[in-house]
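Notes follow once the structure below has been shown.
Omission of a single protein chain aside, the complex is shown with its protein chains in their original locations.
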Amino acid sequence: MATARGASPATRQGVHLVEAAAIAAGAIALAAVLGPHEAQIAAMTAIFALAGVGLNILVGYTGLVSLGHVVFFAIGAYGWARLTESSSVGLALLLPILVSLLVAGVIVLVTLRVVGYYFGITTLAIGLLSVVVVQNATPITGGYAGISGIQQIAVPGFVGPGQVLVMAGLVLAVAYYLQSSLRESPLGAAMLATRFDVPASQSLGVSVARVRLLAFMISSVPVTIAGAFLAQLVHYIGPDQMSMETSIRLIAIAIIGGRGWRWAPVLGAVVVVTLPELLRPLAEYRLVFYGVALAFVALFMPRGLNQIVTWAGGRIHALRGSTG
Amino acid sequence: MSTVRLSVRDMTVQFGGVVAVAQLSLDVTGGEIVALIGPNGAGKSTAINGLSGFVPVRVATMSLQFDDVVVDLTPLSPQQRSRLGIVRTFQTPRLIPELTVWQNVAMGSVAGDVRRRWFEVFGGPALSRGARDRRDRAVTALAALGLDGLAQDNPGELSLGEQRLVEIARSMVSGARVLLLDEPFAGLSSVEQQRLAAEIDKLRSASVAALLVEHNLELVRSLADTVVALDQGAEFARGDAATVLDSHEVRERYLGEVA
Amino acid sequence: MSDDSTRLPAALELTGFSAYHGSVAAANDVSFRVERGSAVGVLGPNGAGKSTLLLAAAGFVRTTGGLSIAGQVADRLSPARRRRLGLAMVPQERAAVLELSVAENLRLSWLTGRRATPYEQARESVLEIFPALAGRLGDPAGNLSGGQRQMLAVSRGLMATCDVLLLDEPTAGLSPKLISELVQAIRTLNERGITVLLVEQNFSVVERTCSYIHVLNGGRIVWHGPTTGIDRDSIGDLYSGARRTRPPAPRAPDPVGEPRVRTTVDRAVPAGSGEPEGT
Amino acid sequence: MTELLYFTIIGLCIGGGYALVALGISTLFNGTGVLNFAQGDIVMVAALFVAVRTTGGGGYLAGFLEATAVVLVASVLLGLLFVRPAIARRRDIDLIIVGTIGVSTVLANLANNVLGSETYRLTSPVTAQAIRLESFSISFDYIAILLAAGLLMAAFFVFYKRTDIGLQMRAMSADVDAARLSGVQIARLTVVGWVFAGIVGVFAGVLLGTVLLVSASMGVALTISGFAAAMIGGLRHPYGAVVGGVIIGLAENYAAGYLNTATRQAIAPLIIMAVLLVLPQGILAGRGIKARVV
Partner (left out) sequence: SGEASESGEVLVGVALPFSGAVSRTGNLYRKGIELRLKQAEEAGELGDISVKVDYQDDANNPSEAVPLVTRFAQAGAVAMFGAHSSPVALAQANAVQAAGLPEFVFGASNSIKNPFQYQVNARDSEQIRNVINFAARNNFRRVGLFTDTGAYGTSAKQQLDAILGESDLEIVGSETFEPTASNLAPQLVSLRRKNPDFVAMFSFGTPYAAVVKGKAEIGWNVPIVGNVAAGDIAVGEIAGKDADGLYFMTPLGDDTPASRALAESWAKAYPEDPLTFEGATSYDAMTVLIRALSEGGTSRQAVQEWLSKATAIEGLACGKSPWNLTERAPIKADDLAFRLWKTGETVAV
């Protein structure tokens, strides 16, 4: 029966595990060697990669485009900021996740019959509403002044942003592994099915509504945690960080990385977060360049960086094959 | 263990003013192949859509009987019916582009099961074992239809006939109680048709109840136990294959042979 | 008439014609002529490359080799140009725009075709062949039954008022009665001087319409000759060993275990496209 | 009473403004199937260009013509940019969203760098003319917006429903592959679609620029209002854009005049959600052209 080529499921699982470990080790190593500024950028990248995992699942697996995921970012960030003022770290992480799951559930129920672009725009509306809420719910969010002096989890042996980098790196590794397993699992296949063909999914016994609900809820979790890490890294959280642009950045990460590809969040975050920092010498043309990159990848490289990596892999393979 | 039986009484499907299916009654029992024939636009696909829950119907009763229980199908969604074991194919194949061919087929054996296999999300041995089983089953089914060489391909890279066969393989691994096949032979070469006919014939021994919509009357003749002929939504002939296919009405209305 | 036709350029001529999906040749080194006003059949097992060949002739797939339409070299022309040269195709998939009404679909096809006859006239003559469509002109094509869609597909081909009509399995899903009518229609077309290249699985249709057939297997012509030279069973023999097993393409060592992303199931790839993802 | 009348007239006209942006969005969508997140920026480029030219000494009409030229060139380039993806079937909404957002980022930042980050307001030949309503005065600029929205809507309605190019564009927007197989020239019509969107953008820019502040960063807000209008009305219908625009324009003006600004800010998102909850394809969803299951 082994006529089907490709690695066996077990091998693939093993590979994912090793890769996840590599992500964790990489984050720790970077935290150890980088200066504070570079560590801060690396931590920011890890945080956005973590959030990108959520969007990669949502956009890449189920094809739902949410322009409002900043809601969960905000829940994570404000939740952490407020809850660490009075209660324990555990609660500050868990409660926002529960709230996010609840909000995700409500959003899906509200948008159940809405598809395609209409779904995107409805979530955009939700994102805009959440900004209005953040601005006006001053007792909780601090309004426009935001919340400053936010606590962070101390990681022994590391200082400053390195600590957030280590934490975010570890969580990212776990999220990465789960994301990759999900892709192989029946639920992942069901998500892909609903993305492309609703009647086909239904004929396979897949409930589109339930898969949507699960996918939206699952995708909200890493974004929420990422929000909490962002609050810790910047020690401040305010409405300017919770704009529509943040939602778009999250999607851009998944698309540029290659939506649905398991490395998309990590590589996408490098492009979306790290690259603009490296482009600083371009001064005011930095964002022009960023826009060009977005448009180019989306329009001409639908599989994002995956396309480059596969291409390069094929090259190397071919070279090795011909020389030895 | 009692046999499977899909029963429907007086099913009517209407689109605006068009009555696509009128008062159709059917019983499909495990081990039996019932063929639904009729001119284009007679309402055959619509009947399958009605039975599988894809269009709203007016119906007296619609039920599935198995293991000594009778389930009323009328309130159930397509996915719920599929999970009960009523599995269909489509007249135009519907495969999932981002899964390989074998993964598409493997979907057939798992999708209804997502809830029971949620823990596979965490990976580990359960996922590996489950995935291996599903893959083996998929590859076996593909091999039976002569498609094993395509297992690793992307469905978008298949010819239309190949896509149809893959979709059929997917329905075959689903462990269905009832199979609703919409023109499975259309566009297949004679070689493939024979191969597929043999597979469909095997359903009988697996006690699967099969409803076959088909225009190729030679195949209908060789496979079907009962033939129901529709025209403009309404049944006009029913009986064993030979009787119906040779009947005057069918020859006139369907074959266009003026007597 | 038939004497003249040998001196006239062929209505359609392929020479050393190959068509590619990425780097795989799905039709390989195919050469044949179709004379004006005749019908030629292309047969072959599933996956033989028949549809690819037709799509390639119409300009939708990357090709090498020569193609001429009524003596005019056409292998570098865009699909639209070929269509205006009188080459129309009824594809196997996506043969109509399901969101548009039946009438709009007919008009669309007429517009992009040669417009040799006025629209109303073309439409009337097509509806004569498929009266079932006449009552459905205002309905979205997506609401038609499978067979009705197939009728629409063929009608659209005829609306292009073409000289050469490529038909990809036009009878799939049609009832026996309609098949007979279609056979009759093809004969009428031939009589009017319209050339037909017919891809079919249904041998009896080929028998009744085509004078000459080519059997394709694995992308190559494995047999060709007059229809009378072969019967149903020996055709079947030519189909054996058909199933293509794709040679392992030089891909990355599948680091993903995930298939390459494709977003739609269909395969209309532009002529001469150097798509980066066309691996 | 006069207040209410004033709010209503202004609401209608501002709604016409949203409709102008929405028309650009819906015309491109109906013509090519692309939902354009950069439409607001096209409007911005036109408005800013006219503003820079008029302060530089050119007249409003001269600026209008020049802006048309600039936007036409930009539209052709954008159209060409979207040809390849269209033919290669990259119509996934996520790609289109990110792709057009990329375009929007480029336009906004280029405009900022090249045309400058100053803020302007346009003065048109009719700015000084106004309808008086007790102490209120309603400039003809507002009226012009509503008129233009109505006229453009009618023009597009006729274009798509009655002309052969319109038919081909609708085919392309519904299913590029089927359209291509039907002989529709995708590349050419994609460019045509973008040019139309650009022309609507120019009209929107020069008209809206007379009633709101023009600057390089105005695009995103316009795009969002345009989407709100187009979605509420239903993307497929040109008159949906106007219906949606007017609904939002009125609601916002009443909310701001009688309630408060937080409500006004929330009203468009709330209307979107409420409408799509009940009618997932917008108010003018029309008959189900969705292909049936076969």
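Quick notes on this one:
As written, the chains take the letters A, B, C and D, and residue 1 is the first residue of each chain.
The definition used in the following text is that a residue touches a chain if its C-beta (ideal position, glycine included) is under 8 Å from a C-beta of that chain, and two chains touch if they have at least 3 such contacts.
If you're wondering where the values come from, they're calculated on a predicted model, not measured in any experiment.
Looking at the complete complex, one finds that the omitted chain is in touch with A, D.
Residue in contact with the omitted chain (choice from D:87, D:146 or D:211): D:211.
One of D:120, D:156 or D:194 touches the chain omitted from the figure, and that residue is D:120.
Checked against the full complex, the one of D:126, D:147 or D:256 touching the unshown chain is D:256.
Residue positions on chain D in contact with the hidden chain: 3, 6-7, 10, 14, 17, 55, 109, 112, 116-121, 134-139, 208, 211-213, 215, 217-218, 221, 253-254, 256-258, 260-262, 264-265, in rising order. The chain not shown here touches chain A at positions 35-37, 40-41, 44, 135, 143-146, 148-149, 160-161, 230, 233-236, 238-241, 277, 280, 283-284, 286-287.
FYI, only the chains that are shown with their structure count from here on.
Chain centres were defined as the mean of their Cα atoms; on that basis the chain farthest from chain A turns out to be C.
Centre to centre, using the average C-alpha position, chain B and chain D are separated by 47 Å. Shared contact sites, meaning residues of chain B that touch two or more other chains, fall at 45, 54, 90-92, 95, 97-100, 103, 149, 152, 182.
Multi-chain contact residues of chain C (touching two or more other chains) are listed as 143, 145-146, 258, 260-261, 263-264, 266. Per the touch definition, chain A reaches chain B in the complex via residues 1, 3-6, 8-10, 13, 16-17, 177-178, 180-182, 184-190, 192-193, 195-197, 199-208, 211, 260.
On the side of chain C, the complex with chain B involves touching residues 21, 44-48, 50-52, 92-93, 132, 143-148, 150-151, 169, 172-178, 180-181, 201, 203, 232, 235-236, 239-240, 242-246, 258-267. Interface of chain D with chain A (complex): residues 35, 81-82, 84-85, 88, 90, 92-110, 112-113, 220, 224, 227-228, 231, 235, 262, 265-266, 268-270, 272-273, 276-277, 280-282, 293.
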